[in-house]
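One chain of protein is taken out of this complex; the other chains stay put.
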């Protein structure tokens, strides 16, 4: 087993990996950018080294600096977390070159899965079901029109190197195809330096369901159950659960077997996730493979009783999987809420800044993986994931009510968070009925961003307003920090909400 | 289902029940004594009413005041938690008399189990195995000598109304018996107003293992697996786990079946626990039944995936058990540490007072049920249980390392806690090997109350001393709250550690 | 102690007087007995006629909010004895309007030049934070009198980015 591991990441996932290492008796090495000196992962590690300025390109993405720290500190392995360098085959190769174990798959597997068309070709050989379409880039508009005619409209154009919605176009008719293809290709070229675009049948209202797999370096591969990840906004997952409300044991086994086939076809090792699109008839199609630990791995941990990070480390150190497929059983239900620093009242703008008050939930059925603390200044330079709140219950209903209770206890002041969004989702009738697809969240938000208050009856709101007013007065009297006439500011915030556009918010987080 | 429940308790268990009620959409009514106005259970409830002065006899034990609050607030049911009125059959009867549902068994079942001799007689009829001895009080010393001769020395004298070690005497020879019986009888009379004492074969180095049962009001009774509770100090449990390291599936099933038989013989309803003594040959003997929710119920919740408080409330509202015995499966391993306000460096003196700093652990496999918060003044009037830290893992080893990690993160300043004791237990070789009995903890403590530091190699300690010294200086410079020359106090704490005697620390907590 | 408090758009008068076991209050003249405790900074435990409320206070540079449970209320609090009075920014449609940074971030680019005419809702400047780009828009039709934002520069919430008149 390794004696020391470097964690090439920050935030909640760095803390999560540090905890696993401490549990396994492994010393930890943190790296941090200039704005992360006081971050939780630095506080919790055994060693910590600065690697550069705030922008990730100068620090968390700098392979040379990270490998230099590994050398200096004597770390024998590197855990990349998710995002940053986690799916960078070059980094995995660079680790191998200097004799540091990369905790993840081989560079070869990562490269194969890095290109969507290459992965499709490989999976086609292995007999994996995927959405009808071409497995190669379109050479001409004519080729595209022909393929679209064969598979039937609507079709989706996708960048081979893509992700995060870039280089993607939904095309409904033959007339639209040519211009859509041109713009997809140029966007793909701009975004990824690769204009390759292929075509797929567009699945109407698909679900996004993924299967966790784990493979050791001795040829054993197992699946650990699916995660329902259909609740997304701007191609960004917001809430995930396991099991999926629509997957029964037979479908789970079939998906699991396909996922294992995918992993084996790629000679995959360590933890990985096979993503599927699922149509309304519950047909599932291979979408892509994520060659790293996912943000949402805790829901699988809670329903299987396993610790995926422990297992990642054991696999990387050469151990065999300590259990067989037949030992894996799914019990209960788990739901994860991604607590983001963003403002639900203002079109989910990012909201970095200082956390002035933090009340955190705990108790039965609640797991909290967090990278924040009261007094911490959330930097503006990274993605806005602050923490994950995961509820577990005997069944889905109990997981929901436990999360509702925990969200009620969760309070963050100083910055905005999306906590109220989860309260909306969890009490929504469609969500409770499990009627989900990737358009679900946009539809919910389109209903109007009602504050939670607006659902309460009017007299109750008035009563609570009275309480709020009395409380304001008592705070002023009892708590010396309270400023009276604080609102004398003539400027005020801009009264017209601006529109935010996403610009490649970390695909890593999907 | 009930619309409103009164919680006749305080501390972590009141918070735990309030959370369950919120999850079930039930309004909560808290009661509090004068020193508990700022307690967490008052902060978290929907309604709260004062019921008197700090001493429990004037507040939490006052049936009249509590029932008055139930009436005023319109609560339809009362959850008694553990301790206080939870095993008081008169209170259960008084609730029934005014039409408020007591969430627990009937007064009749409670009374039957309240007397150890009466329970023995009843269980004898039902064919339950228990330690050889008399099931009636001894009428004379001669009767005692005769019984002891029949069952063989060593024997244990026990008060019928007993608990907490009161009225108990271990007798090794015939010569000691007479005077031991006299002193046990007079102690039983003084402690319980009842001098009845019976005799049992003394089990050498027994384990204390208990079985959780659950019975609805429609005749269905199930067992939910055992808990190993052998780690005790002064008859007070300190750390519990599920499953027991020595119980295999067959033994579990046999103990479970006996426990169900015990419950059925008492017409038992709601949650209860059947305690067994287990000898070195793994024979188990009925000891007593606890007619309430136990402090250590979370370890059963984690290994079964069930929520016992939800189930208690559903049973009390008349629902049938939502599962059958065959649906119950034990998975993984859970260990609970009871965090007490007591000073491990000073013979585990109680340590009430203000919590000035509180850093609390979370993350994978960690459940924290707590009644404390930073800034809270822990009153001196109640038992010292502050919180429970429960670790869950795929197996016992993983539960241990996760707890060690979480204990490392746990920090309480201002008062003393027994956190370091758990670090000692969890890294002890006998504990790790599962070699436990009720004398285990006394033996461990007798090895000398080494601070955790004393196990580190000397150079490491010196290095850490240097860090401590530098830190003290930097605190003084950076943190304005730091007082220099704080130690100018001429008095200092008493230099001779005093000896503490237990005086009936809440048996409730067993 | 007397406060004027605006909540839900309506002004209220709150009188607080310390009494045995709590506070005697008058809220818009109505008497209420309140038991209040601050268990920790910015958290208030209120008991009103048996009902228990945990209220959290959130203060930013510009706003004061009270969270009653999970429900947030914007509150304005004035001590009538204080000389300061609040200048309403509303109704200010005619004059020059400052465009402020809504969060910390970095200026990515300017979308208009000084003295150009802009429509209401037209983008003025792009600010990036947390991997997202935010187009800050003009609150009104008018002329961009001044641009204070510099591409590449860091901004803090409340910093003036531009002035439209």
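Here the chain labels run A, B and C in written order, and each chain numbers its own residues starting at 1.
We adopt the following convention: a contact is a pair of C-beta atoms (placed from the backbone, for glycine too) under 8 Å apart; a residue touches a chain by one contact, two chains touch by 3 or more.
Source: prediction; values computed, not measured.
**Q** Please provide the labels of all shown chains that the missing chain touches.
**A** It touches the following shown chains in the full complex: A, B.
**Q** Just to verify: which one of B:153, B:323 or B:349 makes contact with the chain not shown?
**A** B:349
**Q** For the full complex, which residue in A:43, A:118, A:136 or A:234 touches the chain that was left out?
**A** Reading the full complex, the residue touching the unseen chain is A:43.
**Q** For the chain left off this view, which of A:15, A:30, A:110 or A:148 is in contact with it?
**A** Among A:15, A:30, A:110 or A:148, only A:30 touches the chain that is not shown.
**Q** By the contact criterion defined above, which parts of chain B meet the unshown chain? Give residue numbers in ascending order.
**A** 341-342, 346, 349-353, 356-357, 359, 380-384, 407-408, 411, 413-414, 419-420, 423, 451-453, 456, 461-462, 464-479, 481-496, 498-506
**Q** In the full complex, which bits of chain A touch the chain not displayed? Write them out.
**A** Here the touching residues of chain A are 30, 37-38, 42-49, 72-73, 373-376.
Everything that follows uses one rule, which is that only the chains that are shown with their structure count from here on.
**Q** From the Cα centroids, identify the chain that ends up most central relative to all protein Cα atoms.
**A** Answer by centroid distance: A.
**Q** Find the two chains joined by the most C-beta pairs in contact, please.
**A** Result of the pairwise contact count: A-C comes out on top.
**Q** Chain A to chain C: how many Å between their CA centres?
**A** Chain centres of chain A and chain C, defined by C-alpha means, are spaced 32 Å apart.
**Q** Show the residues in chain A shared as contacts by 2 or more other chains, in ascending order.
**A** 408
**Q** Identify all positions of chain C at which a residue touches two or more other chains, and write them in rising order.
**A** 43
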